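A single protein chain has been omitted from the complex, and every remaining protein chain is retained in its original position.
Note that the chains take the letters A and B in the order they are written out, and that residue 1 is the start of every chain.
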Amino acid sequence: MSTAWSVTRRRHRLGSTEVVYLALLGLLALSAVLVAASGGNLFSQANLVDMLTRSSLLGMVAVGQTFVILSGSLDLSVGYVVAWSSLVAATTMAGDPARVPLGIAAALGVAALVGLANGTVITRLRVSPFIATLGVGLIIKGYLDTQYKGPAGEVPASFQAFGYSRIGPLPVSAIVMLALVAAGAVVLARTRLGHHMFAVGGSQDVARLSGIRTHRTVISAHVLSALMAGVAGVLIASRFGTGSALVYTAGYDLNSIAAVVLGGTLLAGGRGSVIGTAGGVLILGVIDTVFNILQVDPFFKDVLRGVIIIVAVAVYARRQIDPSSRRTRFPAGRTAGGEAR
Amino acid sequence: MTRPVRRLGALHPLTPGGHWAAYLILVLIFVAVFWLNPSFAEPASLMAFVKKAAPLVVLAVGQYFVIVNGEFDLSVGSLVGAQVVIAAKMLNGEESRTWPVLAFMIVFGLLIGLVNGLVTTVLRVPSFITTIGMMFVLYGAIRLWTGGAPTGALSVAFRQVGRGGFASPVGQFQIPWALVVVVVVAVLAVSLMRRPFGRTLVATGDNPRAAEFSGVHHAWVTTRAFLLSGFLATVAAVLIGGYAGVTAQVGAGLEFTAITAVVLGGVVLGGGRGTVPAAIAGALTLEALFTLFNQLSVPSTLRPTVQGAIIIAAVAFAALPRRHRSRPVSGAVAPEGREPLPAAG
Partner (left out) sequence: MSLNGRSTYPRITRGVMAIAALSLMAACTTDAPDESDQPADEPAPAATEGAVADTDSEWFVLADYERQLAQRDVTPEGPADQPWLQMIEPELVDMSEFADAAPGKTLCFANASVSNPWRVTGFITMQEQVKVLQDEGLITDFRVSDAADDDNQQISDIQAFVASGECDALIVSPVTTATLTPVVESACEAGLPVIVFDRGVNTDCMATFIHPIGGYAYGADGAEFLRDNLEPGSTVLALRISPGVDVLENRWAAAEKIFAESGLEVLGNEFTGGDGATIKDIVTQYLQRGDVDGIWMDAGDGSVAALEAFEDAGKPYPVMVGEDEMSFLRKWDETAITAIAPVYSNFQWRTPILAAQKIWAGEEVPSEWVLPQQPITADDLKAFLEANAEMPSLHYAKFGGEELPGYPDVWMNR
C-alpha cells in the first residue's frame, strides 16, 4: 500500500469532531420528529434553554477533563473540586454582594491548589493518575464531610441571578461554557502549552527528549482541569443559592470522561479536541432533555448513555481518525501495517 | 534473569521491588489492630473479619486478572449490585429456587465478562471506556427492571455461603464458608497464573506487541481475563448478599475499592507486574484498615481522607525502588490506546 494512496484516502475521511457533530445533528433530527409526534416542539425556547442548561455544567468540567486526557492523564477528583469550590464561594460571599469577586477568587484559588496537588503527586511522586486523583478526591471528600455537613454558605441574590438569567435563548451558564470551550480550543491550537499537551499525551518520552517540560505540562493540564471544575462549582453555588458538599455524588468524574471520549478524544491522549468534547456534552444534554419531554423512564437514560459511549468509541477506533486533529510533533510509527491504534 | 527467579521460587514476591511493601503494610496494620484490641486475635473475631473481607478479596483477584493484562474493569461494582438484586428478585425468598438462580447468576456474570472482553478486543474500545459503559448499562437496566430499588428477598440457603459456616474441628468457633471460598479462589488463581495462560496474561500486559509476535492470541487472552473478572464478581455478589442481605446501594463504588486493593498490593496499573497473593494482601490491608479506623474511633467522616492519603502514600512508596532500576520507566512502553497513564514504573 503506497504512502501516497493512503494519504489521499485519509483526506476524504471525516475527522472525529465532524463525526460527533454529525451524530448530534442526527440526534436532534430524530428527537425533533419524536417530540413532534408527541405534540411538542423540540426547538421551543423553553426546550432550547433546557438543553443548554443541562449541558453547561458538565461542559465546563469536560473541557478541563479534555486537557488532562489529552496530556495522557486522568482526573477523577473533579466532582469533589466542584463541591468544594461551591462551598468556598458560598461561604466567602456570605450573602454580601460586595464579596462576590472575593468568593469567586477564593473558589478558583482553592480549585487551582487541588489541581496543583494532583499534578504534583502524579509527576513528582510518580503515582498513576487514576490512583492519584482518586486519592486526592477522597482526601477532599473527608474534609467536606467533616467541615461542611451538606449545604453551607449563602450566595447573594445578585449573584444567584447569574445562575438563572439568560440572554435570549442562551442561559448565562451556557455562554460561560461556550466561552470556555472557545478559550480551550484556542489554547490547544495556538499556544505552546496546547501543543505540548498533545505531545506529552502522544508519547511522554519522545516529548521529553525533544525538550518539552513534561512535568510542567501535566501539572498545567491538571490545574486547568481543576479551574474548570472550580468555575462549575461557582456556577452551582449561584444556582443553588448556597454551596453544597453533596454535589460530589452527581457523577461529574465519569460523566465528563464519557463526554470527552464521546467527542473523539483518545483516552490514551495525544489526539482530540475541545470542540469535539462540546459536541459530546451537547449530545448528552439533548438526550436528557428529550427523555424529560417524552417522559421516558430515566433509568433508560443510563442504559442509553452506556451504549452510546461504547458505540461511539468503537466507531472512532474502527475508522482511521483524521490526522489533522493530531498535533504530535513526532507521530508514533505508522508501521507498514498502518495501525493507528 | 529467569534463573534467580526459579531458585527463589515462592519467595520471589518478597524481594525488594516486588510486593514486600504490600505485605509490610498488612502486617503493620494487623499489629496495630491486635495491639489496640487483643480480643481481635480470638478465632471468632478473626472469622468475622474473614466474612466481611471475603467479597473484596474475591473481587480483587478478579480485578487482578484484568489489570495485570493491562486493562481495567470498572463494571464490577455495578455487576455485583446487579447480581444481588437479580438474586433477590428471582428468589423472592423461595428456598427451592436457590440452585437455578445461582446457575443463572453465573451465566449472567460470564456473559457480562464476555461482552466486556469482546467489545474491548474485537471493537477495539479501550477497556476503561467499555467497562464504564457497561457500568452505566447495568445500573440503568437493573433499575428499569426493578422499578428503582431492590425488591424481593434472598433465600436462607443462598445466604449460607456468605453468612454461614461449619463447626471447626478444633476449638469452639465456626469456620465460615466464606473462608473456604476465598481459599479455593486463591489457590485456583495462583495455580492458574502458573500455567501458560497466566504467563501469557502477564506477558500480554507487559508488552502486547511482543506477545502478538510470539503467537499469543491477544483477543482470546484478554477476553478470558474479563470472563474471570465477571465470574469472580458473581462469587463476590453471592458472598456480599449472604453477608448483608439486600440494601439499595449494594455494590456502589466497589470497583474503585477493588482497584485500590489491587494497587495497594503492588500490582501496576498498565499491566505486566504483580501476583495474586499480593492482590489478596492488598484487599486484606484495605479491610484491616477499615477495622483499624473503627478501633481508633476515627470519625466516620474523616475516614476517606485518611484512606486517600494512605493510598497515595502506599503507591508512591511502592513506586520508589523501581526508579533505581535500569528498566526504562516511561510511557513509551505502555501500550498505546490501552490505558491513559504516564507509567509509574
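FYI, a contact is a pair of C-beta atoms (placed from the backbone, for glycine too) under 8 Å apart; a residue touches a chain by one contact, two chains touch by 3 or more.
The model shown is predicted, which means the values in this text are computed figures rather than measured ones.
Screening A:175, A:193 or A:250 against the full complex identifies A:250 as the residue touching the chain left out.
Of the candidate positions A:15, A:129, A:201 or A:241, contact with the unshown chain belongs to A:241.
Residues touching the missing chain, restricted to chain B, are 37, 39-40, 44-45, 48, 51-52, 55, 92-93, 146-153, 163, 240, 243-250, 252, 290-291, 294-295, 297, 299-302, 305, 309, 312-313, 316, 320, 323-324, 329 (touch as defined at the top).
Residues of chain A that touch the chain left out of view are 45-47, 49-50, 53-54, 57, 88, 90-92, 94-96, 102-103, 106, 113-114, 116-117, 120-121, 124-125, 136, 139-140, 142-143, 145-154, 160, 163-164, 208, 236, 239-242, 244-247, 249-250, 288-289, 292-293, 295, 298.
Keep in mind that, in the parts below, only the chains that are shown with their structure count from here on.
Separating the centre of chain A from that of chain B, both taken as means of CA atoms, is a distance of 30 Å.
By the touch criterion stated above, chain A contacts chain B in their complex at residues 69, 72-74, 121-123, 125-132, 134-143, 145-146, 203-206, 208, 214, 218, 254, 257-258, 261, 266-269, 297, 299-307, 309-310, 313-314, 317-318, 332, 341. Considering their complex, residues 119, 123-126, 128-130, 132-141, 143-144, 148, 256, 259-260, 263, 269-270, 299, 301-309, 311-312, 315-316, 319, 323, 328-332, 336-345 of chain B touch chain A.
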